[in-house]
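See structure below.
One chain of protein is taken out of this complex; the other chains stay put.
Lettered A and B in written order, each chain numbered from 1.
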Amino acid sequence: MSTSTSAASRIKPWLPLLGIALLALALLVIAPAMLSPFRLNNLGKYCCWAIVAVGIGLAWGRGGMLVMGQGVFFGIGGYAMAMHLKLEAAGPGQVPDFMQLYGDGSMPWWWEPFRSPVITIAAIILVPALVAGLLGFAIFKRRVKGAYFAILTQALAVVFATLLIATIKQTGGFNGLNNFPSFFGYSLYDPVNKKMVYLIAAGLLIVCLVIVWQINRSRFGELLVATRDAEERVRFLGHDPANIKLIAFVIAAVMASVGGAMFAPIAGIISPSDVDAAASILFIAGVALGGRAGLFGPALGALAVGYGQSTLSERFPNEWTYFQGALFVVVILLIPGGLSSVLKRFRKDVARQTTELRGLTVTEPPTEVKVHG
Amino acid sequence: MRNSRRRLLAGTAAVLTAALALTACGSSSDEAGSAKSCVDTSGDTVKLGFLNSTSGAMAISEQTVRDSLTLAAEEINADGGILGKQIKIVEEDGASDPALFAEKIGKLITSDCVAATFGGWTSASRKAMLPVVEANNGLLFYPVQYEGLEASKNIYYTGATTNQQIIPAMDFLKSKGVKTLFLAGSDYVFPRTANKIIKQYAKELGIKIVGEEYVPLDKDDWSTQVAKIVQAKPDFVFNTINGSSNVGFIKAYYEQGLSPKTSPIISVSIAEEEAPAMGKDVTGQFAAWNYFQSVKSPENDTFIKAFQDKYGKDRPTSDPMEAAYTSLYLYKAMVEKAESFDVDAINKVSDGVTFDAPEGTVTVDGDNHHIAKTGLIGQINADNQFDVVWSSDEPIEPDPFLKGYSWWNPSAE
Partner (left out) sequence: MDSLTTPLLTGAATGAILLIAALGLALTFGQMGVINMAHGEFLMAGAYAAYLTQQVIGNADVSILVALPVAFVVAGMLGLLLELFIISRMYHRPLDTLLVTVGVGLILQQAAKDVFGAQGDPVSSPGWLDGSIGVFGYNWPYRGLFTIVLALLALGALAAVLKYTSFGRQIRATVQNRDLAETLGISTKRVDRMTFFIGSGLAGVGGVAVALISGTFPTLGTAYIIPAFLVVVAGGLGQLKGTVIAAFAVGILTQYLTSWFSGSMAQVLVFALVVIFLQVKPQGLFTVRTRGLA
């Protein structure tokens, strides 16, 4: 800091924006031009996971809340969207095909509102906010331990998947919801529309990055990091840490839901195995790999893990599970700051960095703790 | 200055990583994605895709299917291939994840340009693949018995549909004079659908359903539910439990004093591989399939010998494995009848294509793309093999939507 000129310090806060712009260029311009429709669709899936990861980065990396059940919110968004797409495919007044096959052909009342695109989009944002708000309120307000919170979120994911599997007539059960011919009126068999859906997902990822970037710069962002590092002190300063955590948790939940909502039309299916405890854990893997507390770490990590799953799992199906396990062990044990922290270590101030790390070990995530801005 | 450079570095690194990932994606040569087929059979090989889970929860079952598919491909190649072209296998792992099945079958059809795909196990995986294979006008051969209520012009179902497994099982129970029946299943689509059919047919047959219990797929504790069976004292238990949960069920069943003498079990998911893994002697219990290793036929002898020569003497053969093996030979027969690998050409001639399979002669139904199969009931003997105790005697025409059964009312409970 001592050597920074006034000009540089004026530019500095805007550099992340440059990074976002470059990522936008790569995802929105270069990728669609270079990749085949099949590969682009896969990249779209990774983008959906990356949107979830950006939210996890906020809740876990910045806020210190280990959210192990984001699959639930991913599922809420995914199923909300899938329900709308199923109803769209069925046509006005008609009932989705699986309800005629597995049920008595009647539709549960709570499906009816999802005929409306507007209500569907509202639900994708409001329902996860409500669920996360209620659960977060119950846990944070009563000052339940952070570890308990992590376990309860994972238990929620288990319960959610079980519930989905058992409600065959309402949610398609184990098979999930699939076979979506169109997306808000646009045929998904048309490659041009497929590309459009991809661009929406990639665009939403960029939007989420901008939102988190702004949050990190804001006073709330500072309070969030402060709560992570010293909750009691924040309380003494007259803030309620519960509210701060609650807001971050809700934002992360909404982002997960948005990711899920785009996942359904891109993957062509949403089923319990996309949202269960194992899937929720995989969401975290990318965040840990990329670097939980940075702006780009979670998103890039999630893209990398998604890509790894598609390619490595083909050639090394068994080794892939070992790799996943080793990823958690090695990254979190040895490089808790993720790969982005390794990149930083190439810089000369290794010594300063390590003292920073050492000084940090009393708090939970010993990563980039400095609040920029 | 230092801080600004750090940010720039991080940003550049980020973009570099992204670019790297993208070039990695892009470097694989692939095209298409439209419904226009990219299959190229102008050379002396034909590419076929095998899509099974070789990792994840379903790997244990699906690996056996992969093994018998591989065996069939080797046999066909040794015998001159399909239309004189050697089969080139492209293998993919569905990793027990339906979304991944959808992704991989897309890859097989549009970027590997395979002429046909073989695989899938869970209904979830098949449902996930269906729209993809239809959108690209590809072909999928699905080798597992399932809950029916489906037909696609792009899928051939070589396992049983409900009227070839569930309904024969009920006919068998009727012939045994069964009056009361208890239903036990895992809490997901197949058992729920099967039991819906069972309940309606039971009413027709005059069999009383005295209980119906479900346990989540990953739970093994059946003690409370089995206690209800003990109370109900049914003549038979119809078991639609899937996977490892069977062990917990069987153990609780024997522990609480039930036995084949009191309330025998008829299962639709316990085959030669599962029977020895129950931890209890299950001699005397029943299972409904279309193939048992004990089936006596020259074709089956050849199949078992070839399989065990390749994979080991201790490896049993089972219904889904046989159905997968048969599926590749049926494909060969269809292609040779059509004299083309083109999907539409195959569909045009597929009706009536037959193959002398290990289970007996099977015939393709060109309308619903299922195959006519003989229904069999086996009783487990001391060697964990099945003695065939009942047979439908001749192949049953597939009827996935049960249109030919007047008692069937899909919209009733």
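Throughout what follows, a residue touches a chain if its C-beta (ideal position, glycine included) is under 8 Å from a C-beta of that chain, and two chains touch if they have at least 3 such contacts.
As the structure is a prediction and not an experimental result, all values here were calculated from the model.
K.L.:
Write out, one label after another, the shown chains that touch the chain missing from the document.
P.N.:
Computed over the complete complex, the missing chain touches A, B.
K.L.:
If the hidden chain were put back, which of A:L35, A:I51, A:L66 or A:C208 would touch it?
P.N.:
A:L66
K.L.:
So one chain is hidden, and I want to know which residue out of B:E204, B:D221 or B:E339 touches that hidden chain in the complete assembly.
P.N.:
Once the missing chain is taken into account, the touching residue is B:D221.
K.L.:
For the chain that's not shown, point to the residue among B:K251, B:K332 or B:H369 touching it.
P.N.:
Considering all chains, including the one not shown, the answer is B:K251.
K.L.:
Tell me which of B:L83, B:I209, B:V230 or B:V388 is the one touching the absent chain.
P.N.:
Residue touching the chain left out of view: B:V230.
K.L.:
Just checking the interface: what residues of chain B touch the absent partner chain?
P.N.:
Answer for chain B: residues 57, 59-60, 63, 187, 214-216, 218-221, 223-225, 227-228, 230-231, 244-245, 247-248, 251-252, 255-257, 273, 276-280 touch the chain left out.
K.L.:
Tell me which stretches of chain A touch the chain missing from the display.
P.N.:
64, 66, 135, 138-139, 142-144, 146-148, 150-152, 154-156, 158-159, 162-163, 165-166, 232, 277, 281, 284, 288, 318, 321-322, 324-329, 332-333, 336, 361-362, 364-366
Definition applied: only the chains that are shown with their structure count from here on.
K.L.:
If you average the CA atoms of chain A and of chain B, how far apart do the two points sit, in angstrom?
P.N.:
34
K.L.:
Please give the residue numbers of chain B that touch chain A in the complex, ascending.
P.N.:
On the chain B side, the touching residues are 1-4, 6-15, 17-19, 21-26, 28, 30-35, 54-55, 59, 92-93, 95-100, 102-104, 106-107, 110-111, 122-124, 127-128, 130-132, 135, 149-150, 187-189, 192-193, 196, 214, 216-217, 410-413.
K.L.:
Using the touch definition from the top, list the residues of chain A that touch chain B in their complex.
P.N.:
1, 3-5, 8-9, 11-12, 15-16, 18-19, 22-23, 26-27, 30-31, 34-39, 41-43, 45, 100-105, 162, 165-166, 168, 172-176, 178-181, 189, 191, 194, 263, 267-271, 273-274, 294, 296, 300, 303-304, 307, 309-311, 313-314, 317-318, 320-321, 340, 343-344, 346-347, 349, 372
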